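With one protein chain removed, the remaining protein chains of the complex are shown where they sit.
And now, subunit A:
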Amino acid sequence: MAQPTPDPLAQLTEIRAIMERSSRFISLSGLAGVGAGLVALAGAGFGHWYLNRLYPYAGYLGLLESSAAERRAVLPFLLLLAAGIVVVALLVATFFTVRRARRNGQPLWSALGRRLAVSLAIPLVSGGLFCIALYLDGAVALVVPGMLLFYGLALLNASKYTLDEIRWLGLTVIGLGLVAMLIPGLGLLFFALGFGLGHIGYGLLMYNRYER
């Protein structure tokens, strides 16, 4: 077992690899981001179409000025749409991440994967509930900025367990959320920018960097 002449370079490289592998979930695939982004874009498009039918000419702006009763009537549609986007995006993202983990022979549901999921889920679930409260309370214009801010903070929180790009995606989404807060009429556009193009952009970046 003893190594009389240790190879210092090999030892250092191995130590580095073990530290990296044991503290970061690196199977996250860039294609997962691209897929989730496309789903979000489709969802934003569908939401746009639906609101334009509901409020001709006004669309999203119509929702901003709706009465409490109207908001409650539209809530099931919005919740279903949001849940649909989340479920489909998660399925797509999981598919690509499982594929990448298998190819690299890495465990997927490791302690690290669990830690990543929990650190994402806590800010996301509390943020989601807060946004529903904002909506019902009439602060409709703050819903999309709130979603972006909480999602960005969730990513920032989870980024210590995964690839560094996730931290940058988180900061980008937080920035977009803050700008969206200042421009209340463009919520859907910022939704598409943050959840759609943000994911696609960083997904392509990660794919180019690690998977080609």
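Everything that follows uses one rule, which is that a contact is a pair of C-beta atoms (placed from the backbone, for glycine too) under 8 Å apart; a residue touches a chain by one contact, two chains touch by 3 or more; residues count from 1.
Just so it is clear, contacts and distances are computed from a predicted model.
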item	value
Per UniProt, the name of the complex member that is left out, chosen from "GMC family oxidoreductase", "Acetoin utilization protein AcuC", "ABC transporter substrate-binding protein" or "Transcriptional regulator"	"Transcriptional regulator"
Touching residue (missing chain; options A:22, A:104, A:126 or A:208)	A:22
Hidden partner chain, residues of subunit A it touches	1-3, 5-6, 8-9, 11-12, 14-15, 18-23, 107, 110-112
